[in-house]
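Every protein chain of the complex appears in place save one, which is left out.
Entry: chain A
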Amino acid sequence: MSGATLGLLAAAAVLAVGTLALRLAGVLLRARLTPSERVQEILDTGVTVLFCALVATAALVEAQEFAGWARPIGVAVGGVLAWRRAPFVLVVVAAAAAAALLRLLGLP
């Protein structure tokens, strides 16, 4: 086995173990405590905040730079449809289609 292969294997192993550790840490911590309704509310709010931040950065930022217009506009189209209670399939397909179409028209 070459050194490069070993390096890649090690990378996969460390990332796998580290990721599982992060997942387990949260889940086990949760099992330890029985959060009050108020605390659970705060935890849920935390996840919502996390998701919103993830949506914003995933839509607008790519490698620390502006991701271009097509993606955020696509996401916005999906967001508006979701808010108007469109079926979930439509939300996802419309977001992707809008971004794809804009790129076809030459928008980055």
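Operating definition for what follows: contacts are C-beta pairs under 8 Å (C-beta built on N, C-alpha and C of every residue); 3 or more make two chains touch, one makes a residue touch a chain; residues count from 1.
As a convention for this text, contacts and distances are computed from a predicted model.
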item: Name under which UniProt lists the unshown chain, selected from "Branched-chain amino acid ABC transporter permease", "Fumarate reductase/succinate dehydrogenase flavoprotein subunit", "Chemotaxis protein CheA" or "Cytochrome c oxidase subunit 1"; value: "Branched-chain amino acid ABC transporter permease"
item: For chain A, residues in touch with the removed chain; value: 5, 7-8, 10-16, 18-20, 22-31, 37, 40-61, 63-65, 67, 70-83, 85-92, 95-101, 103-104
